[in-house]
Structure formats: structure tokens, C-alpha cells
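I have placed the structure first, in the form of C-alpha cells, so that the comments after it can refer back to it.
A protein chain is absent from this complex, but the other protein chains hold their places.
Right, subunit A next:
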Amino acid sequence: MSLRAENVSWRAGGRMIVDGISLEPRPGSTIGLLGPNGSGKSTLLRLLAGVCATSSGVVSLDGTPLEKLSRTAIARRVAVVEQHATTEIDMSVLDVVRLGRIPHRRAWSAPSAADDSAVRAAIEYTRLEDKVAQSWHTLSGGERQRVQIARALAQEPRELLLDEPTNHLDIQHQLELLALVTRIPVTSVIALHDLNLAAMFCDHLVVLEEGRAVAAGTPARILTEELIAEVYNVRAIVTPDGPDGRPSVRFLPHEHSPGHTAALRS
């Protein structure tokens, strides 16, 4: 058992943003959250991280509901990487990675040997050794996300939650980043936009639509032409041409009815 969501909902302004979702990732697996903008992916991640409280339902860690745990205890288990972290403060890469030790440190004390070794391990794992002294503001988007992942690793989490971590990256860095995330031996839940990346890197997919989970299972079972048409409202051709026979999605242009095209021309 690890991180588990049972029938969780979150309501805002009379609208259900997340509506009765259950999730129980197998330890060590990579779960992809799919769905159009506004389908509730980010909010679900916030509920899983305990950053906001559920309106109903329970998120639990090893069977203990999050609200019974201190914020610090949660942060020692669950790390979060946002899609676009920004700061105005002049930080070095090392400064940023060290932030990950905050939940492990006591109020008055200086960083311990355990803190230093966790930071060093995280930097090594993400291959940032030659960048430690560099200023955050001089990094590229891909490097910044790598530094945020190093910071998350310094937390020594068992669960890693990532909200569209590849959003602002070029394709090379998208692939590198997701390869890095899936290599990390923790349970990861990743909100993703790109269906092909989700198919390549995730063990299990959950598709959200208007706050509800409309499908869940392996990429091969979930990514079908019918589901894409229904959830995203686009036509696509899905073939088993991805790595290891995983599904590969090719989108087709929008169908225009003749009347619609004529109306555009006039």
C-alpha cells in the first residue's frame, strides 16, 4: 500500500472540479493523468499532495488519511513538481535543490550530514554536477525542470507528483525528462497533455473528463480512436507502432462540413 485516493471530490463555486475519483497506484509504477484542459488533472494532483483538502472522499498514505498527518510528514513522503516554477530571487542550482530538505530539517538546526548526502545524491541522479553553482535564471526550461526534479528527489519521497512537467520544453527535453522520471524508483503520477508521450512512458493511464475518470487501464487498452474522439473531440488513428508495441496516435485534421467551409469563405 502507498498513496491512495478513495472516491475523492473537490467542489469550487458550486461546480465539481474533481468528482469521485479513486486511484491506487502500484508502488513503483508510473501513472499518467490524461484529459483536456479543465478536466481536473491539476486539482487531483493538489488533492493527492494534500495541498488542498478534499470536499469529500479520502486521500491516504499507507492507510492514514492525509488530514491526520502533519504537513511535514506528508512532504517527507510526497514530492511535487509543478509545470512552471518561477522565482524572482537569485538562486543557484544548489540552493534550489537544497529546498527539498526543508521537510527533513528542524526549526533551529543547520543542515545535517544526511541533508548534504541526499542533496548530493539528487544532483548526481539528475546529472547536474557541473551546474550546481549556476544561477537558476540562466538555465533553460529543460534544465530548470531537471533542477526541480532534483529538488523533489532531495525530499527522498516515495511518491512523486508531476503537473505537466514537459509543457514548456522542446521535444528532445520532453523525452529526456520523462525518461528520467520513469527511471526514478518511486511511484509517479504525471499529468500529461501529449498522448504519445503518455503511451511511451506510463504503465497505467487514467483519463479525466469534467472531473470524472472516464477510463483507466494500460495505454494499449485506453488509447483508442473511440475514446480520443469522445474525450478530446478530435479524430485520430491509433496503431500499435510505438516502442514495445505501445499505441501510437496520429491526429487527423478537423472535419469541416461543406456548409461550414462555405460560411468561412464568404
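Just so we're on the same page, a contact is a pair of C-beta atoms (placed from the backbone, for glycine too) under 8 Å apart; a residue touches a chain by one contact, two chains touch by 3 or more; residues count from 1.
Here, contacts and distances are computed from a predicted model.
Selecting from "Phosphoribosylformylglycinamidine synthase subunit PurQ", "STAS domain-containing protein", "Iron complex transport system permease protein" or "Sigma-70 family RNA polymerase sigma factor", the unshown chain of this assembly corresponds to "Iron complex transport system permease protein" (UniProt protein name). Considering A:16, A:51 or A:139, the position touching the chain not shown turns out to be A:51 (whole complex). When you scan A:105, A:173 or A:212 for touch with the missing chain, the hit is A:105. The omitted chain makes contact with subunit A at the following residues, 46, 49-51, 70-76, 78-80, 82, 85-92, 94-96, 98-100, 102-103, 105, 107-108, 110, 116, 137, 155.
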